[in-house]
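Here the complex is missing one protein chain, while the rest keep their positions.
Chains here go by letter, A and B, matching the order in which they are written, and residues are numbered from 1 within each.
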Amino acid sequence: MRPDSKAKIAFELNGEPVEVAFAPHKTLLEVLREDLALTGTKHGCELGECGTCTVLLDGAPVLSCLVLGLACERRRVKTVEGLAQGSRLHPLQEAFAALGAAQCGYCTPAFLLTADALLADNPSPNRDDIKQALSGNLCRCTGYIKIYEAVELAAARLRGEKAEPARESLYGRR
Amino acid sequence: MADGKRRKVGRSEGGSTTPGGPSNRPLVQPSHDFRVVGKALRKVDATAKVLGVTKFADDLSLPRMLYCKLLRSPHPHARIVRIDAARALTLPGVKAVLTGKDLPIPFGILPVSQDEHALALDKARFVGDPVAGVAAVSEEVATAALDLIAVEYEPLRPIRDHLDAVEHPEPRIHDYGDHGNLHKLINLEFGDVEAGFAEAELVREDLLFFEGNTHLPMEQHAAVAEWSPDGKLTLWSSTQTPHYVHRALAKVLELPPARVRVIATTNGGAFGGKSDPFSHEIVVAKLAMLTGRPVKITLTREEVFYCHRGRHPTLMWVKTGVKKDGAITAMHFKSLLDGGGYGSYGVASTYYTGALQTVTHHVPRYKFQGARAFTNKPPCGPKRGHGTPQPRFALEVHFDKIAEQLGIDPADFRLKHLVPPHSLTANWLRIGSMGLAECIRKVVAGSGWKERYRKLPYGQGVGLACSSYITGAGLPIYWNAMPHSGVQLKCDRGGGVTVFCGSTEIGQGSDSVLAIIVAEVLGLDPFDIAVVAADTDLTPVDLGSYSSRVTLMTGNAAIQAAERARDLIARHAAPKLEAPVERITFVGGRVFDAASPERGISFAEAVQLAEAAAGTVGTVGSYTPAAGAGKYRGAGVGPSPAYSYSACVALVDVDPATGIVRVPKIWIAHDVGRSINAAAVMGQIEGSIYMGLGEALMEEMAYRGNRNVVHKIPSLLEYKSPTTLEMCDVITYVVEDPDPNGPFGAKECGQGPLLPVPPAVANAVYDAVGVRIDEVPITPEKVFKALRRKEKGEEPRFGPLGFPDLPWPEPTRVAPPWEGGDGRAGEGGRGREKAVGVTAGRRR
Partner (left out) sequence: MLRLPSFKYLQPKTLKEALAMKADAGPDGMYVAGGTDLYPNMKRRHQEPRTVISLMAIPELKRLEGWNVGTCVTLTELSNLPTFQHSYPAVAHAAALVSTPLLRNMGTLGGNLCLDTRCNYYDQTYEWRKAIDFCMKKDGHICWVAPSSPRCWAVSSSDVAPVAVAIGAEFLLVGPQGERVIPAGRFYHNDGINYLTKQPDEILVEVRLPAPDGWDAVYHKLRRRGSFDFPVLGVAAWVRREGGRVTDARIVLGGVASWPQEIPEAAAALRDGELGDDAIAAAAAAAYRPAKPLDNTDFDLSWRKQMTRVYVKAALEELRQRRG
């Protein structure tokens, strides 16, 4: 095959089978955004230095800017578009929205997916676990604090607890 | 202080909404209990953001779209002898190539520094300065074409930094400016500072340096342009200032403004870095005009570093005289800014390094000398706090040293001699509400300051600092008498309300502020309000998301528009409800008689009554800040409708073996006047602390001295933005001291809380290990060197050693208010003219 002619792969995207053709040197990031029109996956450097393009590959958060599209044949990819269940937000999305963990919203898809993988692995992470898990995702708006609180809130709700945001995290101390 | 009353909007001395109209006096007095304002609300755009469906500029794709790449100068300072793009045009897929001569009209954000060209015309002024633009069928082809453009340069001696610029007036980077490579020189004196120093019991001088740093929004700038054969241009761009981009496009492209539409897409972070009109926006517009096809550009991360417009590296000297009780008798402050290759906001930035020294502690006599140098680096401009974090760092470290010399606890020192609320400062800034004392008390109590300061074990320390920031610049960037912010409101017969405003959502929550304020006035749920923002075809002008102006200015404009709508609707609902119009109340989606709330109709029915009687229900609101009190040249920078206040305590751990500083916790108290959205206020404060922490400890724009003045580290890996593992815990105290000029009393909270962080950390490092780091960022190397100096018995300090002699102009002398002045420059000063500062557009 000529390097520039399109290659076609089949994989599972957000729970559904897809086939897509693209130039073989394209990264998963480019394939998602440009060939599948799923622009929810963002990018901040394309060099693996910020975490903004995070997607889940076979359940693990990876940098889609450094994954070759061709390497995804028959694998399982989850993007931010696959988080909500129908018209119901995922508990992480719900918590991020409630706490203002998304400010500009640009890094948000990546944080949601990294957190999703964390909670699948560890339903009751403590603050340090969360910091470690999210340490490969940069956010310039929030100072991460509302993100931690949102992950904790979502984790509690996913465990079936009736959790609400702490008053202090929404209003500060007065 | 927080009396809970909403002061009348529009008639206070601090600003005006449009006069006239029946709703100038609210017919219905709002309840003091806010129903929406002040609650912690989900932002109106939050759901779209967590779903990933918000469209950022690079997410746009239009049929037949071309891709643009820019060729950038590899030389920091060079004359362009010749450009030959012929080969690039022969590459299959290349549709057009532009060079400087295709866009010869200069532009720039400030009228006084129209010194940029979309593509370098005759000279490149930094490594990364755009010199040619290509439109091609793909980014790959456009990139390949760049290599085929031949540019012949004649390299000139580069000017490396502000000190190099002082020493080398030649070769001049620009053919304008106050002196050689000094772009701007300012000399202002408010009262006789020498007399003030003579009265002092302690006079202290300090030298400090604040390294430059950049905004680093996670979203790289992007823009898409579309040209219609009927002569209309549309540009979508990740810009904070669509109105200024609109003006620049019309100017450079010589298009009637009415045929140019700029739509600011939601910004993926901005922090000031998307406030200038940029080369890439103009180039894609021109390429779209030439090719007849939509053209998109998305900058690489490296190119974002070249756009820069970030924090100016600033060398500062400060001298203050004090009485034994800490009362300041006089202050003299000098700053020298490394401006980079173009003007940008630099003249304003320079004034800002001297403007707000007077708004926290009473300074009876004040002198400011500021200078900005042109250098061959990416231009500096406005970053969160615009020109004020540097002097605030200097001042708060300086105060810490003075307090120590006087034997006064730094918290007590700061609590004494605060600027009184509702007063004028020496440089004629009009202070409104002033909650700094409360802020200091909160962080002192919360942090256990009294138990910790000078009492922690070696290696641990606490430091305190205060700050203040403007809530919107008092003057527009170009001189005009029109409103700074406009809002149109459309009430639908179905009960929906749409608010149209030019303000730009950059993550700060401006769309939500509009929805909340309109919802408050009309008794609706914010999610019943549709917000249409930042589209120059659809929305009235708002000057942009900068200088923390949006909540106050669009907020006031929105209140006016909403109150007019409420007035109109109430007048036509009153007969139906058989109640006097004064009693018509809007709450919970209902319109009713306050005396018998059960007598009511739905908001939609009320709108229908109004529409039937008076036609389509639409109102407008606008806001113009009051003129500043100062009337001297330079008085345009500093005045604001309201000043926010912050106090901060930082706890640090310093490892004496390495000099590594960690900050486990920060206590911050911020006087926000009134929270419009409590959750958003928390987010802004925490985010400010984060950015301040990065600046305090690790962020810097570093350049290679030995190789061509290239940016040393234009990447997200090597430009060090703190991760989750560096971010400290933050304890936030929200202080609400409503300002009469703010909407419902609100003041800013998105920039001010950044300011005290670097000095609080520096002061804490001193408390921990006894060395003064008079330079930001406070890196391990600097702490380590200072510790070694201390061991050797040398001065336990790391910081600058001198401030160069500069060719200052004669001072503009203005008597402070308490010396009977009228805010004008006195005899002998050069500021006799009535002009007010940089926005007057006068170019010498």
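The criterion applied here is as follows: a contact is a pair of C-beta atoms (placed from the backbone, for glycine too) under 8 Å apart; a residue touches a chain by one contact, two chains touch by 3 or more.
The model shown is predicted, which means the values in this text are computed figures rather than measured ones.
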**OP:** Return the single residue from B:P714, B:P738, B:P796 or B:G823 that touches the missing chain.
**Re:** B:P714
Subject >> Residue, one of B:D276, B:D338, B:D535 or B:E726, that touches the chain absent here >> reply: B:E726
Original post:
Out of A:L36, A:L63, A:L83 or A:A98, which is the one that touches the chain we can't see?
Top reply: A:L63
Original post:
Which parts of chain B are in contact with the chain that was left out?
Top reply: 58, 72, 74-75, 127, 139-140, 143, 298, 300-302, 657-659, 698, 704, 706-708, 710-715, 717-718, 720, 722-726, 779-781, 784-785
Subject >> Sites on chain A contacted by the missing partner chain, in the whole complex >> reply: 1, 3-4, 23-27, 30, 43, 45-49, 51, 54, 57, 60-63, 66-68, 70-71, 114, 132-133, 135-137
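Rule of thumb we're sticking to: only the chains that are shown with their structure count from here on.
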Subject >> Where chain A and chain B are represented by their mean Cα positions, the distance between them in whole Å >> reply: 30
Original post:
For chain B, which residues are in contact with chain A within the complex?
Top reply: 40, 42-43, 45-56, 58-59, 61, 215-220, 266-271, 300-301, 442, 446, 506-509, 675, 678-683, 685-691, 693, 715-717, 721, 723-725, 727, 729-734
**OP:** Please name which positions on chain A make contact with chain B in the complex.
**Re:** 33-34, 37, 39-47, 49-50, 52, 79-81, 83-84, 89, 92-94, 96-100, 102-109, 112, 130-132, 134-146, 148, 165, 169-174
